[in-house]
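Shown below is the structure under consideration.
One chain of protein is taken out of this complex; the other chains stay put.
Chain IDs A and B follow the sequence of writing; residue 1 opens each chain.
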Amino acid sequence: MSKVTEKLEGMNVWIYHGQIYIPNIYSAGAVGSRFLVGLRDKKRIMGTRCPTCNRVYVPARSVCKDCFSQLDEWIEVSHQGTVLSYSVCHQPNPVQPVETPLVYGIIQLDGADTGFVHMLGEVDPEQLRVGMRVQAVFKEERVASILDIKYFKPLG
Amino acid sequence: MARESPKKKAKESKPEYIQVAFNTPRPYNWSTGKYLGKFYAEAKENRKIVGNRCPKCKEIWLQPTVVCPKCKVDMGWDWVQLPQTGTVTQYTYLVYPLWDPHYGEKWANPYPSAMILLDNGFYYRAFLEETDKDKLRVGMRVQAVWKEDYEERGQGPADILYFRTIED
Partner (left out) sequence: MPNRVAIVGIGQTYHKRGRPDVNQAEMVGEAVRAALADAQLSIKEIEGVFFSNMETFEGIYLPDHGMAAEVGSFGKPGLKVCTGGTSGGSVVVEGFYFVASGLYDLALVIGFEKQDCGDTTAAITAATTPVWGKGAATGAIGEFAKQALSYMETSGAKEEHAAMVRLKADRGACRNPYAHLKLGLKSVDEILQSGYLVWPLRLLDFCPQSCGACALIFASEGSAKKITKKPVWVADVEVVHQEPFRAGIFGDPTGQETYTQHVACERLYRRNGITNPRKDIDMAEIYEPSNWEEMNLYEHLHFCEKNEGWKLIEKGITEMEGEFPVNPSGGVIATNPIGATPVIRVAEAALQIRGDAGEHQATRDIKTALATALGGPNWTVLTLLKRSL
């Protein structure tokens, strides 16, 4: 086993280099799964609609945050939408999906009442604008993950 | 002959549940501080087990503490060497491999884990060398076995490999 403790110079203090390495598996649940399978099988982006509040949640979720009703009305939304905000990340981290610089934004798709976070691609960071119109680009090989959408590219 | 409506023939399909795996280790650094550091130093340099002694109640604590858990006074720097032989009071051994979060893999530690009553009345938790479960019993006499190589030591309690059974 490799050494995991290191002595500090000049004093009897040791530093233990540890890690917590427990693999986790998360269930998307029935509603989340239907959304993800829609991305994989039909390149469809779906939301659920609350009839009381007349709000469409994208990605689809099972409960309305304001009226607590359980949602079962499914709506397909457009692949096109508007960038509500964006940022460019330069600091790499092992949990990131792609290498830096990583451009991501909050995108509200046409037909949805909520924004969601995803990456922006095929765009020069200088040209990013709040309000710019974007279009989803899907991967060829999809696995029922939010990353089946590769990124959103500028329209037009 | 009338054809059956396609709706009736459609099978009930089982819903597909998606699961997402997340496998990134979370590294951290943890300092022993100078009290536990003294234990590390004695183990590495001299192959000794030491604890600190409370100035008021004279009880020895290992893990070494800054404040006495019983009297709540500052412990000071009175270090006492503990004996390295003792008697096994409790033990257990793994049958199935368990997931170890420190290494990120499943392994079955073959060495039994035991609570050993050292000869001065102090309890110490350690592994036993004896892996044959039929030879284990409460009351058996054991002795600490250290890592021989100086360079290998400096891992604190892990400098003691295990406790070996000694014949009376």
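Definition applied: a residue touches a chain if its C-beta (ideal position, glycine included) is under 8 Å from a C-beta of that chain, and two chains touch if they have at least 3 such contacts.
Model, not experiment: these values are computed from the prediction.
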Where the missing chain makes contact, among the chains that are shown: A, B
Sites on subunit A contacted by the missing partner chain, in the whole complex: 16, 18, 20, 22-32, 61-66, 68
Where the unshown chain meets subunit B, residue by residue: 15, 17, 19, 22, 28, 30, 32, 36, 61, 63, 65, 69, 89-96, 98-102, 109, 113, 115, 117, 123, 125-127, 133, 138, 156-158
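One rule holds in what follows: only the chains that are shown with their structure count from here on.
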Length of the line joining the C-alpha centres of subunit A and subunit B, rounded to whole Å: 40
Complex interface listing, subunit B residues touching subunit A: 15-34, 36-38, 40-41, 99, 101-104, 154-156
Interfacial residue positions of subunit A with respect to subunit B in the complex: 3-5, 7, 11-30, 32-34, 36-37, 94-95, 144-145
